[in-house]
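Left out: one protein chain. Kept in place: all the others.
For reference, chains read A and B in written order, and residue numbers begin at 1 within each chain.
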Amino acid sequence: MLRLALLGALVVAAVGAVADIAPKDRRSGFEFISPQTQAMQSDETSNPGMLWVADGERLWGESRGSAGKSCASCHDDAVDSMRGVAARYPAFDEETKRPIDLMSRIDQCRAKRQGAPSLTQQSDELLALTAYVAYQSRNMPIAPPDDPRLQPFRDNGRDWFNRRLGQLQLSCASCHDERWGARLGGSVIPQGHPTGYPLYRLEWQSVGSLQRRLRGCLVGVRAQPFDFGAPEFVDIELFLMERARGLPMETPAVRP
Amino acid sequence: MKSTRPTLDEAIRSFTGGAAVREARVKFEISPLVENGNAVPVTVEVDSPMTAADHVRRIALFNEKNPQADVAVFHLGPRSGRARVATRIRLAASQTVVALAETSDGAFWSAQAKVIVTLAACIEDISQQ
Partner (left out) sequence: MIRALVNVPKTARRGEIIEVRAMIQHVMETGYREGPNGVTIPRNIINRFVCKYAGEEIFSAELFPAISANPYMAFSTVATGSGTLTFEWTDDQGETQSTSAEIAVT
């Protein structure tokens, strides 16, 4: 039974690998933006996302909730304890027996261990904390965990990536696998790797999450977007991180 | 979006009080093609010794097609050392942008740039946030 399941997993992986962009051809969205926007990202003294990172650094040391603890109470200096963490998320969550994304993991920690109220993916406080944690992985290669329990969820994420959706009946793959480098309107289509989240999007004039960006894409193809926190989003992110394996983390990225 | 905003010339005149403006000495760095009009980096540098006797007093930016002509007015002086300012501005559409400098002798100098502003392909629906 186990052998059959393994064979099935191998077949699925092989079929999937044909569609994925080969590691040597993987390029971050950074390479598809103007030199001015690139400079805005590279220079930390003018990168607007750093305002959220700085805020996150402050929040890291502040007590929250009924337990009277800060993140630092348990995790000490994030520069050490959080190094490399964002590069290997989403990870398997023992409690829910599902993958969990970094933002939700931080929020879960706040609620359970700090006794603090839960925050939404749109909240500046949670975005700031997540940006600060993810910043500790900046320039490190994306290294998704090789946890076999994640495979079915990753496969689900892959299915969503390849599924045509909305009134325009476009899949993620339609643009980001088949037409990256081409133009949609005035914009160059990137490969769609989540290398720099939470990121500062010029269109938002603010830092936002991957889920916010994906909702924007779903609305763009005239599909009903999943709600923030939907399991579909986590499965998709899990797949996207595998698809981006090896690319360096860029949080906080700047994108148009 | 039609409004009764001043023209670029009127905006310049309001800054200079009608004095003559020479298109010289001002270096205006702004990309001719901008992928998002929400944050356009600009740098203005004026050729000036920045001494007490001869320096740039103000640098102003004006635009042609936003709802409002004004962008910013920067106040400098001999303590600046160099007449160079950078910021990020909003441009609502493709248009001309002007950088004006007022020197301590009361003269005005300018540089113009024509900018094409493209928009993101899928503009986010504000109600979906």
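In the analysis below, a contact is a pair of C-beta atoms (placed from the backbone, for glycine too) under 8 Å apart; a residue touches a chain by one contact, two chains touch by 3 or more.
If you're wondering where the values come from, they're calculated on a predicted model, not measured in any experiment.
Note that of B:26, B:39, B:99 or B:117, the residue touching the chain absent from this view is B:39. Summarising the interface, chain A meets the missing chain with residues 45-46, 48, 50-52, 54-55, 205-206. For chain B, the residues in touch with the chain missing from this view are 38-40, 43, 61, 63, 66-68, 70-77, 79-82, 84-91, 126-127.
Convention: only the chains that are shown with their structure count from here on.
Once the centre of each chain is set as its mean CA position, chain A and chain B turn out to be 37 Å apart. Residue ranges of chain A in contact with chain B, taken from their complex: 33-37, 39-40, 48, 122, 184-187, 189, 202-205, 212, 215-217, 219-220, 225, 256. Those residues of chain B whose C-beta lies close enough to touch chain A in the complex are 31, 33-36, 38-41, 118-125, 128-129.
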